[in-house]
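Right, one structure below, let's go through it.
Note that this complex is displayed minus one protein chain, with the remaining chains in position.
Each chain gets a letter, A, B and C, in the order it is written, and its residues are counted from 1.
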């Protein structure tokens, strides 16, 4: 089992190479794949209310974990073909988000209310 | 700057705590957020063909990295509220995918052809 | 103002022709566009709970209507390039759904519960 993001990246790369699938992995296709897997993840929460969604049973949780896995696998792959480091991208974006949602204004308020101000 | 997934997870947790946003972070809402950010990521490749999508200019690449960052941030957050380890989830899913797409059958063929067999 | 689906289809076709955009309108790109617009529509409900989402204020409702409009415009366009009649497609799918969710089994139960049976 991979125990770090680096191990996961290596495993994804090997998986793709063994199947000769790099030819299909344009950023466009991979971004579509991320989005499709994200929708499959979301589907597990479709008809539940927010509170129910926090307590999936074990069978459901396994399926959710698999979809989370698929999203991350394609995201890792997209980072590879574009030469974008995932951790750096997310860390840099957090800095942007700190400016966008300053604590004084954002505290305890969902961003939807901020959007229209 | 965070230099590992663990650092990123800590930074995300602090970001949420400072804004008192945990109250909005049901798995349902976070899965929606992952999906919305994935669509924003995909939008950068909408009208390009596959080859063009592989060579974004620098300004576009920065925007793409930001959207990749947002997807990962919400995915990290979803893992936190559900108690699902992202790396384990993706590594386990790769094992499932190896069975689903055996090399002998999948080599050099996009999965769309496999789907209908 | 178009007062029927047929009028809308004609208006969409004219809009595309005037801009010489048919060259970009592969089914692949149009399906991406439908999905992106659907995510923008969904974003209006991201942080609200179900009850709140049923009572958007007037400004929000106008924005929601615009996103619904965009989804339908791209869906109309996708139907045009694939030669698929939207009303027939939806009507036929309702027949499939009637078999998939028989009243006796489905009454008063969200489909999520049916999925795992």
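The rule is short, and it goes like this: a residue touches a chain if its C-beta (ideal position, glycine included) is under 8 Å from a C-beta of that chain, and two chains touch if they have at least 3 such contacts.
Given the structure is predicted, the values throughout are model-derived calculations rather than measurements.
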{"item": "Sole residue of B:48, B:66 or B:80 that reaches the chain not shown, by the stated touch rule", "value": "B:48"}
{"item": "Hidden partner chain, residues of subunit A it touches", "value": "24, 29, 32-33, 35-36, 38-40, 42-43, 45-47"}
{"item": "Where the unshown chain meets subunit C, residue by residue", "value": "1-5, 7-8, 11-12, 15, 18-21, 23-24, 26-29, 31-32, 34-35, 38-39, 41-42, 44-45, 48-51, 53-54, 56, 61, 64-66, 68-73, 75-76, 78-79, 81-82, 84, 86-94, 96-98, 101, 103, 106-108, 110"}
{"item": "Sites on subunit B contacted by the missing partner chain, in the whole complex", "value": "32, 35, 39, 44, 46-50, 59-60, 110-112, 116"}
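As a convention for this text, only the chains that are shown with their structure count from here on.
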{"item": "Contact graph of the chains (line, ring, star, complete, other)", "value": "complete"}
{"item": "Copies subunit B and subunit C touch via same or different residues, half shared test", "value": "same"}
{"item": "Length of the line joining the C-alpha centres of subunit B and subunit C, rounded to whole Å", "value": "25"}
{"item": "Whole-Å gap between the CA centroids of subunit A and subunit B", "value": "2"}
{"item": "Overlap residues in subunit C, where contacts from two or more other chains coincide", "value": "32, 35, 39, 46-47"}
